[in-house]
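Worksheet for the structure shown next.
Excluded from the complex is one protein chain; the other protein chains are retained at their positions.
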Amino acid sequence: MGCTGSERKADLVIINGPDPETLDPALATGIEDLRVVAALFEGLTRNDPVTSRAIPGLAERWEISPDGCVYTFHLRDNLMWSPGDPITADDVVYSWLRALNPLTAAEYAGQLFYVKNGEAYLNGRIKDPGQVGVHALDSKTVRVELNHPTPFFLDLCAFQTLAVVPRKLIDKYGEDWMRARPLPTSGPYLLDQWRLNDKIRLVKNPYYWDAANTRSAIIDLLPISAPGTALNLYQTGDADIIWDRDNVPYELTDLLSKRPDYHTFKYLGTYFIRCNTTRPPFNDIRVRKAFALAIDKRRLTERILRDGEQPADHLVPDGTANYDPPPGLGCDPAEGRRLLAEAGYPGGKGFPPASYLFDSSGGGGKIHQKMGVEMQHMWEEQLGVHVELKQMEKRVYLAAQSSLDYDLTRSTWVGDYDDPNTFLDLFRGNNGNNRTGWKNARYDELMDRANQEVDLRKRALLLKQAEIILVRDEAVIIPIYFFAGFNYYDPAKVKGIFSNMLDEHPMNDIWKAAAKNR
Amino acid sequence: MYFIRRILFLPPLMLLISFLAFGLVHLMPGGPFDRERKPASPEIERHLLAKYHLDEPILKQYLRYLNGIVHGDFGPSMKYRNHSVTDIIIEGLPVSLSLGALAFCFAMGTGIPLGFFTSIHKGKWEDYAGSFVALAVICVPGLVIGPILIMCFAVKLHWFPVALWGSPWRVILPTLTLGLYFTGRVARLMHEGMLSTLHSEFITTARAKGLGETAILVKHAFRIAVLPVLSYSGPMLADLLTGSFIVENLFQLPGIGVFMVNSSLNADYTMVVGLVLLYAILLLGLNLAVDFVHGLLDPRVRYD
Partner (left out) sequence: MIDGEHLSPNQRAWRRFRRNRGASVALLVLLGVVALILIWPLFRSAALAPILPKAMSHNPDAISDAQFAPPSWGNWFGTDVHGRDLLSRVCYGARVSLLVGVVGAVVSLVIGVLWGAIAGYCGGRWDGVMMRFVDVLYSMPSVVFVIVLITALNAVLGKLQTGPGGLSASTAGTMQFIGLFAGLGAVSWLTMARIVRGQVLSLRHRAFIDASRALGATHTRILLRHILPNVYGVIIVYLTLTIPSIILYESFLSYLGLGIQPPQASLGSLIASGAEQINPIRIYWWLIVFPSAMLALTLLALNFVGDGLRDAWDPRTETNFK
């Protein structure tokens, strides 16, 4: 207690949302975790602070084979863990194989399934790691073989699961390596302290290849769970940046958005409803369409979310790279009533009991609950159908989703990289995240063809056809709105934050301008 | 003798509690690694469960866990996987202990005088005003009091910081938020204890002996009247010392109260059992102490 008194003040204080669960790049899954991991560990590429697309990271350049399946990366010369201990191509190979190793049990190992034999190695069908398509040609060159041309592979290389970790330390401490101090890192920052519910302190890594351009030497990340508290801290000057929508009260958005501190932008995330296509009444396409047509999405975004969120009519957010999304069903309650009548429930008569499942989380704003209440009302009013709201504790909700124990359920998906594949891949028949019971041969075939396609324009068309099946023809899911990226900071004081689709803001580029320089 | 026996009972009791807690958390549906986004391959989930031995039969898991405890290892937290349960508790406990102890002192320091005061003015306006205050703080939840205190004293008046832990200055608002509710409860128990004591035979006897009213109130009545408060103080202290979810949440304090709730919601098995054991040790110890003091204060109680 009382240890903060003598401590140096941080150059930048950021409110980061809930505490990260882990900062091990291979294990991290949450947005809060990944953000901090990105400051600590770097991969072959990294995200551009302005556009969030891949730019050279530990690798300074690379060559791609004409068929798009072989990548050769050349590492920089000035890479080191600490003086006399260079970061080598072997470290890269080790880090990737570690993420694929069954004993690591990395939840995001799927990011490496594009690498030849990656999946087979994880599943134990291949024991010899030498057969996995990643090799060190010499201490500075990494050669990667892929299963098929993957236009977003360079973006994947910037993803935290593929970041480079210190082998010596992990060999020495095993599972506890994150607790070792000093903890050598490959990224711009070192982990100075991490007290749960208190703060994470990052200090500049002097051995980082680009250390000269690290703008803030000490950064404190505060975990905050009550949105009111975050705003209070900001107002009193105890914090410089709030990121994440859930960290400010939703009800205030209309006022806050008028301030210069409020920054909102397009973001790679969608809020939608999954329909259970395996049992009545939602195994009937007409019923699914009727429910989709009855929702007034504009009311939801304008009255409940009250921010830059846009109503969604399709799954892949507008502005996603390599893509041009199709039109969706829109809002047409009259057509909805017609379809419902056609399905045998005129005016909602005889409609079997159905429920809308959602979880009790949803941030301080209890946003899922509010959405549920609104949509229940819309369905009742427009279709004459009473849908029971079923709020469940998060894990019960997930279990019900996985075992298809629901009728309609709220869902979200946030893209891992800027490409439609990260969304559309979900609804392939064999994807564990499908959770609608929907399997469509034509859809799967379109997705397969898109994966083989080198021409980005043709690929975009194939993906678009697939999405039309998903959201229009079959209405398996009902898109509700696209998330908006959100940052709250004083632009006169805090510099180096740029709006981008991935909501990635490398911390080494952010700094606080001294007040007198304004 | 009685107390020695109770102390000897503690280890088996703790064993029983650990078993119950372990069984209880496994009753919950789902596991700590259920997420909105499933791994790309079911194999990954299998590996994950195997890594934390969650694929074993519960009894085996329990024995493994016990074995760890014997060696002083409460295991890693399943949610915060870079932290061990022991570390989390060691880091968070001092915060919760100091906050809880302060709130306890505050509740006792204000509640007992308030209850005493209202009882000796029974039926007068002082009684009504005092009882009203005691009730009001019980009836308005910390959920409301906390934000209002922050609004008035931190945001508007700038007397105190709005949140975070560190300097003594930061402790005052959380202490008030946490303590006020208990002030009300203590005051009511004290009030009731005084009233029934004042009507009892031995006070009548004392009056008959011609003792001064002040002496009767302070030396005799008070000693007996405080007993219900004492009974209540054991569990109250255990509750206060293990932190408060709402207060820690509102003021963003690094205590263990938040973990108590979140670990159960997240099925963080090792964390739940660790915290339950901690709570149990505190509570059993405090109850023992309370009964001991009870015996000292009230000669009518005999333990046999």
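Each chain gets a letter, A and B, in the order it is written, and its residues are counted from 1.
We take it that a contact is a pair of C-beta atoms (placed from the backbone, for glycine too) under 8 Å apart; a residue touches a chain by one contact, two chains touch by 3 or more.
Please read these numbers as outputs of a predicted model, since none were measured by experiment.
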| item | value |
| --- | --- |
| Among the chains presented, those that the missing one touches | A, B |
| From B:49, B:101, B:120 or B:140, residue that would touch the chain that is not displayed | B:140 |
| Of A:66, A:174 or A:353, the residue in touch with the unshown chain | A:353 |
| Residue of B:78, B:112 or B:246 in touch with the missing chain, whole complex considered | B:246 |
| Selected residue (touches chain absent from view) among A:135, A:370 or A:472 | A:370 |
| Residue among B:44, B:107, B:189 or B:253 touching the omitted chain | B:189 |
| Sole residue of A:304, A:321 or A:494 that reaches the chain not shown, by the stated touch rule | A:304 |
| Touching residues on chain A - with respect to the absent chain | 227-228, 231-232, 235, 249, 251-252, 255-256, 303-304, 353, 355, 359-362, 364-366, 369-370, 372-374, 376-377, 388-393, 395-396, 399-400, 405 |
| Missing-partner contacts on chain B, residue numbers | 9, 13, 16-17, 20-21, 24-25, 27-30, 128, 131-132, 135-136, 138-141, 143-144, 147-148, 151, 155-156, 185, 188-189, 192, 195-196, 199-200, 227-228, 231-232, 235, 242, 245-246, 260-261, 264-265, 272, 275-276, 279-280, 283-284, 287, 294, 298, 300-302, 304 |
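In this text, only the chains that are shown with their structure count from here on.
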| item | value |
| --- | --- |
| Residues on chain A engaged by chain B in the complex (per definition of touch) | 1-5, 19, 21-24, 27, 29, 102-111, 113, 119, 122-124, 175, 178-179, 194-198, 222-226, 228-229, 232-233, 235-236, 238, 393-396, 398-399, 402, 411-413, 432-433 |
| Footprint of chain A on chain B - complex, ascending | 28-31, 33-44, 47-48, 50-51, 76, 79-83, 88, 91-92, 94-95, 98, 147, 150, 154-155, 158, 161-168, 248-255, 258-259, 265-267 |
